[in-house]
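Taking it in order: structure first as structure tokens, then the write-up.
Note that one protein chain of the assembly has been removed; the remaining protein chains are unaltered in position.
Letters A, B and C mark the chains in the order given here, with residues in each chain numbered from 1 onward.
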Amino acid sequence: MSLRIIATGGTFDKHYDELTGKLGFAESHLPAVLARTRMTVPVELEQLPPLDSLDMQDADRARVLASCQAAPEQAIVIVHGTDTMPETAALLGGAALGKSIVLTGAMIPYEIANSDALFNLGCASAAAQILPPGVYVAMNGQIFTWDNVTKNRAAGVFQPL
Amino acid sequence: MSLRIIATGGTFDKHYDELTGKLGFAESHLPAVLARTRMTVPVELEQLPPLDSLDMQDADRARVLASCQAAPEQAIVIVHGTDTMPETAALLGGAALGKSIVLTGAMIPYEIANSDALFNLGCASAAAQILPPGVYVAMNGQIFTWDNVTKNRAAGVFQPL
Amino acid sequence: MSLRIIATGGTFDKHYDELTGKLGFAESHLPAVLARTRMTVPVELEQLPPLDSLDMQDADRARVLASCQAAPEQAIVIVHGTDTMPETAALLGGAALGKSIVLTGAMIPYEIANSDALFNLGCASAAAQILPPGVYVAMNGQIFTWDNVTKNRAAGVFQPL
Partner (left out) sequence: MSLRIIATGGTFDKHYDELTGKLGFAESHLPAVLARTRMTVPVELEQLPPLDSLDMQDADRARVLASCQAAPEQAIVIVHGTDTMPETAALLGGAALGKSIVLTGAMIPYEIANSDALFNLGCASAAAQILPPGVYVAMNGQIFTWDNVTKNRAAGVFQPL
């Protein structure tokens, strides 16, 4: 079993720029995060252009799909912004790739106190290795199937439809 | 689906005592950790006496077994010291309780920089909800069955026998 | 010797709101920060309305001045946004209050990784107790007098005029 992790940006990977005072993207935290996890399963990290998921266009989602299709691994974790995570999950789910693909992200950036990023990545990494082929979302300690998940933005949690 | 988390101490929950300069046990970090995870599945936290797993005696392991037997939940995560995690897993595995029980812990305490605690808890929480009944160890991003896992102390990683 | 700490917001005290994904103000971090410093000198914390210093108006600066005038303490630290810190320092400096007043802040919010907030607060807390009456800025490990300091925004550092 080996694992591919596809980084697409999102809140998980946001970085505070001290010159502008804004949260944006710089070097991904994922290499440091993966070292911290002490994962011994072989992990391949693939970094796509980091995006706020509200800025994701069709072409960006198509690129995520292409990466999943091209991946030699059977188990894939996608680190993704939360706001449009269900949309990307739906695109991947409809493609029926025969792989175990789990999307996850964070409500608080990895570098900010009290972040859920590391926990969510743990959920997703285990789920991608255990679950049968399909597309899933791992957030709030739950596993959702791609066709039965939505983000409740007012409450800041994921839930079934 | 609801989840029981049984805290038994271990490296995960160690606390630095600034008066003695030693790592020991104080109030468990688990309540704060669980809030941080933003888990929406109902979680019951059960705190057993916190122990370094090298100090665990037969009676301590029997108490963990009793807690698993008494638990109404089908999915159980046990936060445990790493050094004797396989021994406790073996005791639980032999009892064939018909529940999905996942032991996890940490190589670095939750409160120390670069800790794997939150990631491991994520792996275990997902695994306990997904896996069929049985007893497992979730460490290093991998899921091991109770009868095929050992801690390689020299390397600081868990591996199959 | 006792110390007054006047919190006015600024980058130091910004908080990430996970529902909006924006940095703003919530409960001040200062009470937790002060506990963490283990200061044994008596400290009085005064919280003014938290503001990004770019949003500070004349009335806001006048309120800071009034707080300094009313303070029974001889040593005062003001936690302030960096962008207009020299302006507030100049207002206080011109008032010649006969107290040792040190403004400080942070380039990275206290709750974000790699923050300079705690270090800067240490510099300011020591300086306010040691320096003769006057108004100073403590940033980048240096002490500047109110009439000879500017923020180099391109470089993100404070320097003499």
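What we mean here is this: a residue touches a chain if its C-beta (ideal position, glycine included) is under 8 Å from a C-beta of that chain, and two chains touch if they have at least 3 such contacts.
Since this is a predicted model, take the numbers as computed values, not measurements.
> Taking the whole complex into account, name the chains on display that the unshown chain touches.
In the entire complex, chains touched by the missing one are B, C.
> Using the definition of touch stated at the top, determine which of C:Ala7, C:Leu30, C:Ile101 or C:Ala127 touches the missing chain.
Touches the omitted chain: C:Ala127.
> By the contact definition given up top, give the residues of subunit B that touch the hidden chain.
Subunit B touches the chain not shown through residues 11, 16, 18-19, 21, 23, 107-109, 111-114, 153-154, 156.
> Just checking the interface: what residues of subunit C touch the absent partner chain?
Against the missing chain, subunit C presents residues 3, 36-41, 43, 107, 114-116, 118-127, 129-131, 138, 140-143, 156-159.
Throughout what follows, only the chains that are shown with their structure count from here on.
> Chain contact graph: line, ring, star, complete or other?
line
> Could you classify the subunit A-subunit C contact as same or different, where same means more than half of all interface residue numbers appear on both copies?
same
> Any idea how many Å lie between the Cα centroids of subunit A and subunit B?
Subunit A and subunit B have C-alpha centres separated by 25 Å.
> Report the inter-centroid distance (CA atoms only) between subunit B and subunit C in whole Å.
So the centroids are 43 Å from each other.
> Approximately how many whole Å separate the CA-defined centres of subunit A and subunit C?
Their C-alpha centroids are separated by 38 Å.
> Multi-chain contacts in subunit C: which residues touch at least two other chains?
None at all.
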